[in-house]
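Some notes on the structure that comes next.
We show some of the complex, not the whole, and keep each chain where it was.
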Amino acid sequence: MNAVFVNGLVCKNPNYVKPEDFFFSGLDKAGDTSKNLGSNVTLVNVDRLAGLNTLGISLARIDFAPKNGLNPPHIHPRATEVLTVMEGTLYVGFVTSAPEFKLFSKVLNKGDVFVFPQGLIHFQFNFGAVPAVAFAGLSSQNPGLVTIANAVFGSNPPISDDVLAKAFQLDKKTVDWLQAQFSNSN
Amino acid sequence: MNAVFVNGLVCKNPNYVKPEDFFFSGLDKAGDTSKNLGSNVTLVNVDRLAGLNTLGISLARIDFAPKNGLNPPHIHPRATEVLTVMEGTLYVGFVTSAPEFKLFSKVLNKGDVFVFPQGLIHFQFNFGAVPAVAFAGLSSQNPGLVTIANAVFGSNPPISDDVLAKAFQLDKKTVDWLQAQFSNSN
Amino acid sequence: MNAVFVNGLVCKNPNYVKPEDFFFSGLDKAGDTSKNLGSNVTLVNVDRLAGLNTLGISLARIDFAPKNGLNPPHIHPRATEVLTVMEGTLYVGFVTSAPEFKLFSKVLNKGDVFVFPQGLIHFQFNFGAVPAVAFAGLSSQNPGLVTIANAVFGSNPPISDDVLAKAFQLDKKTVDWLQAQFSNSN
């Protein structure tokens, strides 16, 4: 899925629509948290649930490994997210726009809800000893996902290390090492 | 909350916004299903979670008593709903517009997801022997809720029984009895 | 026309567009009010007037037989309606969302206008001795129509009578009888 494809899906001929077009299964299964920094996002957007087309909503299950499972800082270019903790404990937050860059954060327990406004950087972190699970609703059938570290240091082709070294106040050697790390992880 | 108030909430002065404005707690608690046909909806909309204002999303927890807990036929005037079953089994469905009035229904188990498009009549029914729980995302911060039977037979003041008797092909005596039932339940 | 097809119509190649694509005729003719509870809706939406595509508006003529011609309780999933009485007298109303379920109603005479907000149940009833005629504007090129009784009791396939008996506090025998009535009328 690509940013230029925002509204690009055609609707199915209504005569052939069936209940299965509005159905998706498997969100009871925990995602594999052994990779990806100890978290796993199962996103149910219009690509996986065709009946969401034009309707402005999607959802996700997010699993977190115990002891530092992390859904790293990211944004959704076209959606606000509302997250509910089903199991475990999460430290979550988002950062507001310039020039304040305020961090609005909270430790969430089971049954707690938090809002991440459209286009703002946010994260969820399980510092607890047991797995955590959250469900989220997103205000677009195609919210998009921009993982900050991967987009910045792992793009294909890479962003010039002159740019990144200056932007992040790192020496180029560190940038090059980071680019090697994230290039491999994408 | 009233239909004319669709977009009426003013935003808080950003200088005084705090993390708690984006926070809500208590969705881990089962709602009381001993009334209301054996179901209970805990809606988290902009009235209860101010940080949702202007952001186009809200959520709900729905509890169902075992053996026929019912979230009766209803519509959301301003939102599509995406529902996920967390526990138990639900028979769910929605009905399309005239002239087809197709019922799109499905029996959902734990981890199953179903979409109810904006403005269409839908329901969820727990015919199982154990309680059921579902979480739903809705594509508006103020989706609204129109329970069909209550709006039709329990409005205040009541709709003329001439209208309802003809519309539902019932005799007026039955309509008057229904109006008494639903008037009391509102 | 089906709920998933909300925005699905493709625009015509502009080189071949002609005045007739923006034209529709026949709204001076009274609809047949001998069936359908004594009313008849002639809806001019994007299916019948292609030039409305993407433009967010449609219209309808509604005819009512004298002595109880009824446009029964219904909703438009994607549109607000503004109705003007051209001839005769109509008792009209709509019901607000939960938990108030207020009925906002009025007796309208020739030249009177009433607003039915998006997604709320509304009706029009001609209790007068002469035919009534109304014209309505709707805020979508594809507003949709959900006639409550037909969608609830006449869907195809039918909704389980367990659900309907409980939701409407009717015994199953009455529900089955209603389903037979509305199944035939669709």
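Lettered A, B and C in written order, each chain numbered from 1.
To be clear about the criterion, a contact is a pair of C-beta atoms (placed from the backbone, for glycine too) under 8 Å apart; a residue touches a chain by one contact, two chains touch by 3 or more.
Because the structure is a prediction, the values reported are computed rather than measured.
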Original post:
All chains are the same sequence, and 3 are placed; what is the full number of copies?
Top reply: 6
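Criterion: only the chains that are shown with their structure count from here on.
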Subject >> Classification of the subunit B:subunit C interface as same or different, half of numbers criterion >> reply: same
Original post:
Where the centres are mean C-alpha positions, what is the separation of subunit A from subunit C, in Å?
Top reply: 42
**OP:** Let me have the rounded angstrom distance from the C-alpha centre of subunit A over to the C-alpha centre of subunit B, please.
**Re:** 28
Subject >> Separation of mean Cα positions, subunit C and subunit B [Å, integer] >> reply: 22
Original post:
Which subunit B residues sit where two or more other chains touch them?
Top reply: 93-94, 105, 117-118
Subject >> Contacting residues of subunit C [partner subunit B, same complex] >> reply: 1-4, 6, 37, 68, 70, 72-73, 75-78, 91, 93-103, 105, 117-121, 123, 125, 127, 144-160, 162-164, 166-170, 174, 178, 181-182, 186
**OP:** Using the touch rule from the top, collect the residues of subunit A that touch subunit B in their complex.
**Re:** 17-20, 22-29, 44, 49, 51-52, 55-59, 79-82, 84, 86, 93-94, 104-106, 109-118, 135-139
